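Yeah, one chain of the complex is gone here, protein chain that is, but the others are all in their spots.
And now, subunit A:
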Amino acid sequence: MKYKYSFIILFAIMWAITACKKDTYDAPSVTLKGRLVYNGEPINVEFNQVPFQLYQPGFGKTGAIVGTFGQDGSYSTLLFSGNYKMIIPNGQGPFRWNENQTTSQRDTLAVNVSGDQTLDINVTPYYLINNSQITAANNIVTAKFDISKVITDANARDIERVTLFINKTQFVSGGDNVVQTSIEGSAITGLQNLSITTAIPALTPTQNYVFARVGLKIAGLEDLIFSPLVKVTF
């Protein structure tokens, strides 16, 4: 009997020791977040259309952790601590960022992640929409705004069109809208005191508010730069 008892103890000890080991890895827990900014001012883009990629070299296969910026230019990602390289792929976003002087290809940004941190990404937009005021009256939405041209050197680009988008939900862009009204770039003579009006169509189910913002399409780039989102009640 004594003999058997010692076995039971042995088993109990072995079980206790091995069971101490966790059977999975921790989930990534360090938050890296921030916004797209120019001089501290947020850059608004289309939801889910401007991607960024994070690479962590040194772990076998290379492959990017891909994320996209939100409507207000914010991003947030959960990572392990370590050294990362961040890129915004070439041709994405209504701005210039980190371009190499000779090849004009975008460079990488080294990011050291050791604890939760906020990293705002300073970009240079081609244009900015300033002082935008969007109001509604009598089923008509009116947007008044100024445009400032930020990049004026050899890399400058023209305005293709400026569009007022309206949607039932807070996602407002070329892909998500109930109505849109544009002025073509060729029709814009001055960059100050511009205005666009558009009628609100019948909404089902009916609601007494819409979300609106103005998007500016830059010639040769597919991503628009937007004014801040406004909820207007009518």
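In the analysis below, a contact is a pair of C-beta atoms (placed from the backbone, for glycine too) under 8 Å apart; a residue touches a chain by one contact, two chains touch by 3 or more; residues count from 1.
The definition used in the following text is that contacts and distances are computed from a predicted model.
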Leaving aside the chains you can see, what is the UniProt protein name of the one that's missing? Options: "Branched-chain amino acid transport system permease protein", "ABC transporter ATP-binding protein", "Acyl-CoA dehydrogenase FadE" or "RagB/SusD family nutrient uptake outer membrane protein".
"RagB/SusD family nutrient uptake outer membrane protein"
Of A:90, A:118, A:139 or A:186, the one touching the omitted chain in the full complex
A:90
Per the definition of touch given earlier, which of A:29, A:83, A:105 or A:192 contacts the omitted chain?
A:105
In the complete complex, which positions of subunit A touch the hidden chain?
49, 61-64, 89-92, 103, 105, 174-175, 177, 180, 220-222
